[in-house]
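Presented below is the structure to which this report refers.
Just one protein chain is left out here, and the rest sit where they should.
As written, the chain order gives the labels A and B, with residue 1 at the start of each chain.
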């Protein structure tokens, strides 16, 4: 239990209304009950606020006052999503195992694990690994030899980190993530078959990278596949060998990057988007869902379609596409009409 | 070995022809040999039936008689696919390990496993879990704390079920499935980087849910991601946090649902289809392969395209699209012709 006024202080929010309200939990607007802090970041949903059973509501600075008697207490934040993130941490801390090393874990004698770490059942850690302090390695994590990770490294069950990977601080891997699998490199032989090009580079994950379930980041063929600081990958994402992704870029679920793709800082690739090999996606660029490009994309723009082009133009094209059958018919009718008109003109010439 | 007449009884089929035929196995029409029951559910493939070496053929009620001497014995079923499913169970039962707990499994002392269960090598089960009777947990399954599962729960190797998950009866998880991985929730900070929004909700899988290999169902941010009774997910499917999928819906391979998507009962999303966040897909609606929507879709209709619209209209649009280059040329020619005609008219005015 925490008083609303005290919560306001911890979340760096302005408290509007009764600061003595007791807050015991956090929930979404529709599910919130007595004692809950709810939140509403979309002003278009303002009307819903009047009916909530929440004890208080976290909103943005410019969110309108909620007309209700007695008044609903508000917390106003400059960046309400960030305040919500912090509020969840305070009010419903996620489960986290305490420190300790499970006796079933198989850690190579030469490996070093930092103090305060948890190493779960059946974790396997190879020769020469160095894992920083306060790591949480859930059961069945596999770390191949010569992996170096910074502090507060979290890896969930069945994450695999292959040999030579370099990992910064505060990196999180969800279950089933594969870091450093072989890149897809084959050379066509004269007989039509393929010779494997050994993949002997590595992966580097910089600070605060988070990678969600069952995503794959391939090792470079010779040098480094790099995910810059703060890069976030959703589930089932594919990052091929030699890719280089700048800081704070977001790849949504099932996005695929082919080999040697470069993505600039703060870009967003929406779900199921794809980028062909050796392309550059500019800083801050957005690629919308299911779109794909086999060419470079400029910085700071939004692209759509497969192949992708400028989003506004694509909106016009897709609107027209939905009535393309009609357009085809109209064009046919028009041709007939013009042929007829030409004929009339022709006859008139006689 | 079983007599055809007896098999007919067990499958609730009508036996047409020699009921004394001995059936020893089941195979597809092309591969079937002596003693095999084959099946044919597509009447357009009727001609193939005459040449089968099968001992008998399972077909639908209205399937035409197979002209052959001696006559091919038939089993006629109201729902032939359902009868085939049952016939495979009887004639070629799938391998299944017997009950028993492998000594290498690491089960928290507080966890309960129902009678008749199999727990394979290196399975890890966390604190407070309750798994119902007759479970089959293949080697390397990882169950985090506080997971509750009903009866006859089957999880294949490397399935991961994260903390707090609720699982009904008769649920099957294929290898590598991840249930309850963190949702993809981040709040943009003033400096352009992202703060993680802790994901502290759960996943609920109702009775008879089956999820195929390496698919991911994320835990809700605060409340529940739910898969209704009988929902089936194919391989490599992505279900984001807070999704709600009603009973008996099918998501084919590589389908992706973004956060808070709602899908009605009995819908079918074909392979690689996608739905953006906060959309509703109506009851019984079909989305065809590789299609995607960022808006709500009505119940009981078929949608195609990316972005998706009504399927019949999409068929016309795609037919026209294949000759869009020609349409563009025709339009150009027509403009020139009309300009010419206008000029003639103009000249005539003089």
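To be clear about the criterion, a contact is a pair of C-beta atoms (placed from the backbone, for glycine too) under 8 Å apart; a residue touches a chain by one contact, two chains touch by 3 or more.
These numbers come from a predicted model, not from an experiment.
Annotation: of B:13, B:40, B:179 or B:236, B:236 touches the absent chain (contact as defined above).
Among B:165, B:254 or B:285, only B:254 touches the chain left out of the display. Shown as candidates are B:84, B:239 or B:269; the residue that touches the absent chain is B:84.
Of the candidate positions A:39, A:63 or A:144, contact with the unshown chain belongs to A:144. Seen from subunit A, the chain kept out of the figure touches residues 106, 122, 124, 140, 142, 144-146, 158, 160, 162-164, 176, 178, 181-182, 184-190, 192-200, 214, 216, 218, 221-223, 236, 238, 240, 254, 256, 258, 272, 274, 276, 290, 292, 294, 305-307, 309, 313-314, 316-317, 319-321, 323-324, 327, 330-331, 334, 337-338, 341, 344-345, 348.
In the full complex, subunit B makes contact with the omitted chain through residues 26-28, 31, 78-79, 81-82, 84-86, 88-89, 92-95, 102, 104, 120-122, 138-140, 156-158, 172, 174-176, 208, 210, 212-214, 229-230, 232, 234-236, 247-248, 250, 252-254, 266, 270-272, 289-290, 306, 318, 321-325, 327-328, 331, 334-335, 338, 341-342, 345, 348.
Everything below uses one rule, namely that only the chains that are shown with their structure count from here on.
Averaging Cα coordinates per chain places subunit A and subunit B 25 Å apart.
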